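Please find one structure pasted underneath; my questions will follow.
All protein chains but one are shown at their positions in the complex.
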Amino acid sequence: MPLLSVENLRTHFRTADGILRAVDGVSFTVNAGETVAIVGESGCGKSVTANSILRLIPESIGKIAGRIVFEGRDLLGLPIKQMRQIRGNEISMIFQEPMTSLNPVLTIGYQLSETLRLHQGLTAAQALARSVEMLTLVGIPEPAKRVRQYPHQLSGGMRQRVMIALALACSPKLLIADEPTTALDVTIQAQILELMHELKSSAGAAILIITHDLGVVAEIADRVIVMYAGRKVEEAPVEKLFRTPQHPYTQGLLDAAPKLGASLKNSEGRLSEIPGMVPSPKETIVGCSFAARCARVSQRCREVVPSLEPKSADHFVACHHAI
Amino acid sequence: MSATPTPIYSGPIEQGDLFPAARKSRGFLALIRRHPTIALGSALLFVILILAIFAPYLWTVDPNALSPAHRGRPPSLRNWFGTDLFGRDLYSRVLYGARVSLAIGFSVAVMSSIVGLVLGLISGFIRWTDAIIMRVMDGLMSIPPILLAIALMALMQGSIINVFVSITIAEIPRVARLVRSVVLSLREQPYIDGAIAAGTTTPMIIWRHVLPNAIAPLIVQATYVCASAMILEAILSFIGAGTPPSLPSWGTIMSDGRAVWQIKPYIILFPAAFLSLTILAVNLLGDGLRDALDPRMAKRF
Partner (left out) sequence: MDTTPILNVKNLKKHFSVKGQTVKAVDGISLHIMPGETLSLVGESGCGKSTAGRAILRLIDLTEGEVELNGQRIDQMSARQLRPLRRHIQPVFQDPYSSLNPRMRLRDILAEPIRNFGLSPNAADIESRIRQLLEMVRLPADAAGRLPHEFSGGQRQRISIARALAAEPSLIVCDEAVSALDVSVKAQIVNLLQDLQKELGLALLFISHDLAIVEHMTHRVAVMYLGRIVEIASRERIFGSPQHPYTLALLSSVPVPEPGRTIDRIVLKGDVPSPMNPPKGCHFHTRCPFALDRCKTDEPKLRSVAPGQHVACHLHDLPPSENPIAQRTAVSEVSS
């Protein structure tokens, strides 16, 4: 049985100028111990998907519909109290901006201990000791000293490590990482990716990583889901996705990203573009959401929403004219 | 690692929106629904403005006409709001008093905005003047506005012009501080750098790039200044340091009824109610404008 099963997730927001369909019917699963990446550009709904799983969408502005089954329980049906017991404990999340994800007026040690005392019932002393352990685990030098420091005294890379420590403190079964390295410098990003590789094997958690960076996906993911305009367009194991993409959008993304070292192989020319731009989530799109920009478009694409079809046992595409 | 095949969700695919479609109504009614505070505030203010402007035609008598025979009468059909201790009709006094309050409120708001804008622009742009101007502003702000106004009135005769001047001086520092902070933050915007690189002179940058973007917060602040000025004027008149007795203001009316408010509360009640309503209207308008004019420039989605 999969660890997490998201079924027909829809998250809509009510705004002043209409309904914003951020996520419009997305289904996928995450199995224990595996790393699934959700890839897409801005506005595709990937971050909203992550927030919806943990129900971090305020009721006053957004509604979530569908089923999110975690270890047999539908998260959307749980009372908030039980949801809180799951957050940080069985499912935890790390966010993009390390600068703003930590409370600036509380020490690192306090923030780490808080989650340990809450979910695991440790005493203050026990929690502090475990916090120092966690900081060592994520590779922070002088953890005993750092535990007493405030977030502003740490660099961006360190703060992201603290976030990872926070997330892993209660040994969650699922870790959701929303653009964890986007705000970091590339050499620091390399450090964090290396850390995540190590922790993947030792912590045994399943990881759902949200990113727009195909390089990060290639390095860390087992399976990849490609989202566009609130819908899922392709899903495949990572090698199959990169070697034999089936959806024109995936192909376009892969072609549009320049590869380091391409100039040396004389394999360059213009970067291949995807013409046009991502549709606004407030628009109602009839038919395939990618039709307006697709080179393989036909009349059918503009009328009928393509459904997700399996092209092989583990490769799914939503396209009338898959490659 | 072998990837277990994903079972495709095979249940019924529900479509459709999770919210009822918003009726995209254009026009006046939609505007009111979207900005109820602005609508309410301006409606109230408009009513009071009408009452003030058309006071002579709204069944009033001379507000200063003494009528000793009818002193201190409670509200009746003859005197809708009753009479004060000199027999003057309160209804007329309140309506004419509205003129004073509104005139002071608006004129102070306008003048302090202009002066504050100029001072804020200068101190925000010409760095060496910043310290000087801001220290003077700090000095003025450290004195409670009402005391400042009283002190200034003590130096001058009591007349409506002098009330206007003293209250304006008391209100300028807040506006100047606001404009300065807006200017400082606008200066950091890349489009200002773009304008510099495009060869625009500093005065034109202020005129074309800074001012239009500074107007919105300034307008909001002006409404709060208006409310504050009205209260200050009422206080000044209440203690006798405001407009001369020949020009009734709500503060003066309340002052007249001060001694007898326990037995004749209507003398204070009506001007107080009007003052409160007017202040409320102005504040509502200010709040509504602040929300409406919020920087929505980055419509990112």
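Note that the chains take the letters A and B in the order they are written out, and that residue 1 is the start of every chain.
Rule of thumb we're sticking to: a residue touches a chain if its C-beta (ideal position, glycine included) is under 8 Å from a C-beta of that chain, and two chains touch if they have at least 3 such contacts.
Nothing here was measured: the structure is a model prediction, and the numbers come from that model.
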| item | value |
| --- | --- |
| Listed residues A:41, A:97 or A:314, member touching the removed chain | A:41 |
| Candidates A:134, A:147, A:225 or A:274 - the one touching the absent chain | A:274 |
| Among A:91, A:137, A:169 or A:214, the residue in touch with the chain that has been omitted | A:214 |
| Hidden partner chain, residues of chain A it touches | 41-42, 155-158, 185-191, 193-194, 212-219, 221, 238-239, 242, 252-254, 256-265, 268, 270-275, 277-278 |
| Chain B, residues in touch with the chain not shown (by the definition above) | 189-191, 193-201, 208-209, 212-213, 295-300 |
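We take it that only the chains that are shown with their structure count from here on.
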| item | value |
| --- | --- |
| Whole-Å gap separating chain A and chain B, where each centre is the average of the chain's CA atoms | 47 |
| Complex contacts: residues of chain A adjacent to chain B | 2, 7-8, 10-12, 14, 16, 18-21, 25, 27-29, 31, 34, 43, 63, 65-66, 222-223, 235, 237, 280-282, 308, 310, 313-314, 316 |
| For the chain B and chain A complex, residues of the former touching the latter | 1, 3-9, 11, 13-15, 17-19, 21-22, 24, 34, 301 |
